[in-house]
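What follows is a single structure, and I will ask about it in a moment.
Every protein chain except one is present and positioned as in the full complex.
Naming follows writing order (A and B), and every chain is counted from residue 1.
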Amino acid sequence: MSDEPLLRVRGLTKHFPVRQGLRATGTVRAVDGLDFDVRPGETLGLVGESGCGKTTTGRMLVRLLEPTSGSIEFAGRDITHAGRRELRPLRQELQIIFQDPYASLNPRHTVGRIVAMPLQVNGIKPPGGIKARVQELLELVGLNPEHYNRYPHEFSGGQRQRIGIARALALRPKLIVADEPVSALDVSIQAQVVNLLRDLQRELDLAFVFIAHDLAVVRHFCQRVAVMYLGRIVEIGDRNDIYERPQHPYTRALLSAIPDVTQLGPAGRIRLTGDVPTPLDPPSGCRFRTRCWKAQDVCATEEPALVPRDGGRQATACHFPEGETAGISPGPEVAAPNVEEVSS
Amino acid sequence: MTRFLIKRLFSATLTLFAVSVLTFLMFFALPRDPVSSICSKNCNPERLERVRDDLGLNDPLISQYAGYMKGIVTGRDLGSAQGGRCDAPCLGWSYVTNEAVSDTIARVLPVTLSIVIPAAVLWLLLGVGLGMVSALRRGTWVDRLAIGFSLTGASLQLYFVGAVLLLVFVYNLRWLPVPSYTSLFDNPAKWASGLVLAWVALAFLFSAIYARLSRAQMLETLSEDFVRTARAKGLAKPMVYGRHALRAAITPVVTIAGLDVGGALGGTVITETTFGIQGLGRTAVDAVRSGDLPTIMATVLIAAVFVVLANVLVDLLYATIDPRVRLR
Partner (left out) sequence: MSLSPVEGLALAEIESGSDAGGPEATGVVGRSPGQLAWMRLRRDRTAVVSGVLLVFFMVLGLSAPLIEMVYGVGPREQFQSLLDGFGMPLGYVGGVTGEHWFGLEPGLGRDIFIRLIYGLRTSLFIAFAAALITAAIGIVLGALAGYLGGWLDAVINWITDLTLAMPFLIIALALTPTITLRFYGERGQVSSAFGVGVLIAVFAIFGWTSTARLVRGQVIALREREFVEAAKASGAGLGHIIFRQLLPNIWAPILVSFSLAVPQFITSEAALSFIGVGLSDETPSFGRMIYRSLDFLQTDPAYVFFPGITIFALVFAFNLFGDALRDALDPKSSR
């Protein structure tokens, strides 16, 4: 694994203007200044509650959305505002898998046409013909290659997601953005698809940006994890560090919400009260402070930077990071944090 | 609401302006000399040239158009051959009928209104009523009869229906006089008996469309959750259907109705020709045949005004019924 990142994201921002009539009345700060790298063959998990900007980030990475500011570098080239023609060679190395296996396949096309689409659009004629390549891809994702001529409505959700994966693999990409690839599937099917992705990742040495809200799936699949809250990364680091030594209170709260069947009783679930603030008008300073039980005056005035800790492997954006010792089972003092007390 | 209204009126004005320019270009700029058709036989080149001058046809097109528009807004002075002073909604002077076009319009517009408005009331009541009944009695013989009726109506030609009605009620049974127009204020009975065939013919054909539309809408609405909820919480059937379902189902009907009425007011050409009644549509046809350009312009513009106004009204009605529209 080389140290040169495949994908380098700096200050990535997406603001959506809110219009009423012709006047712009505000902006939704969906994504507000992200920095992260993905090295070749690495899997980065992007986790957070719904509405935190993970999907927007994913769409910007494959340039389905135009970033408001910041830069995206892929394989050493700046693709932040590259046009369609400039992007063309990079498209082949940068693909996306969508969340909804029902909406992401054209219902009027056969599976063969769907999987062959990226090849045809880019005018690629694989040796042995397109059909052979498509069948090879179907086999690779665990589908019967004989089903080439079937239509999406004849497949189940899990199979459809496999078709979507085959389509993403058609161009032999180096990086795949997987936007909640399993969250629309039955739990029993989720594991199969995640395992398929992991096998493919190892076999083809793919890098992944894996967007999910399910922390268990991310732990299973990703080497590194970035936690997002309201358009910001609050903590990023290696999987084991994040899961075993979370430093940001939000990460701790998220982790404590994972149902754990091995622990009986109310083992220390951190219940966050209050709603996620609106991205139209995010809180000043630290965005998490309105729901944080540790918040103090400085959190309202000063925005915490993403500071590398722990020898640089893990970075946390918090004024009062958790101590090294505070593992996944929190002490009694945070068993029932009262948010009202600190925010008022 | 006011802002929505202003926005809507602005775009309507823009559309009307474009219609006037297009019509003007189409008829005045095409290489058909309007003058030669006006004085056909005893026209020496001299007189021809004078008429041309009177009509301003020798001026550049833009100043012709500007003069025409100015006439509509403020009135203007035409040559003595054209009746001199022409007051505010001045639509020009017709050499064919030898009167101001606005006078012609004032005469024939009430005729078209008398045809369209009662017919529209009739077709809406008939169509929506039929659609509702067949939706509520879905699958029964009533429903099938209504579907058959509406498909038949949608496939019939107005002139054919008109011809059959004339043949039966006027010529054979002699129940009704030959269709003609009498002012409603002079003699209401004669007004009605002279136009009733036109109303029936229009209503039969148009109600067919409304029956189909409102039936489909009603069926869709009836299967929606809020109607089921209303039924489940114990509201009586008539209450649910009348208050909840009808209201939701009627909205698209309103749209189509607005556009249809607007279009029909712009000239029921076929109806008027079939029944031989001189309304706006027939006047337009006559004007085209005799190459009477000012009258053509006027009829086209009035027709467009009705369509555009109907559009605005429908939008306003929508915005009142459904507040979400205003946010667009």
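What we mean here is this: contacts are C-beta pairs under 8 Å (C-beta built on N, C-alpha and C of every residue); 3 or more make two chains touch, one makes a residue touch a chain.
Since the model is a prediction, treat every value here as computed from it, not as a measurement.
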For this session: Kindly state which of the options B:V73, B:L151 or B:A236 is in contact with the chain not pictured.
Result: B:L151
Seminar exercise, completed: Contacting the left-out chain: of A:S50, A:S69 or A:N195, that is A:N195
Problem set entry | Of A:R10, A:R39 or A:H109, the residue in touch with the unshown chain | A:H109
For this session: Would you mind spotting which of A:T43, A:Q159 or A:T290 touches the chain that isn't drawn?
Result: A:Q159
Seminar exercise, completed: The one residue from A:A75, A:I130, A:L171 or A:A300 touching the chain left out of view is A:L171
Problem set entry | Those residues of subunit A which, in the complete complex, touch the missing chain | 59, 62-64, 84, 87-88, 91-92, 95-96, 98-100, 103-110, 114, 117-118, 121-122, 139-144, 146-151, 153-156, 158-159, 162, 164, 167, 171, 189, 191-192, 195-196, 198-200
Seminar exercise, completed: In the full complex, subunit B touches the hidden chain through residues 11, 14-16, 18-19, 22-23, 26-27, 30-32, 138, 151-152, 154-160, 163-164, 166-167, 171, 216, 219-220, 259, 263, 266-267, 269-270, 273-274, 281, 284-285, 288-289, 296, 299-300, 303-304, 307-308, 311
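Throughout what follows, only the chains that are shown with their structure count from here on.
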Exercise. Between subunit A and subunit B, what is the gap in Å from one C-alpha centre to the other?
Worked result: 58
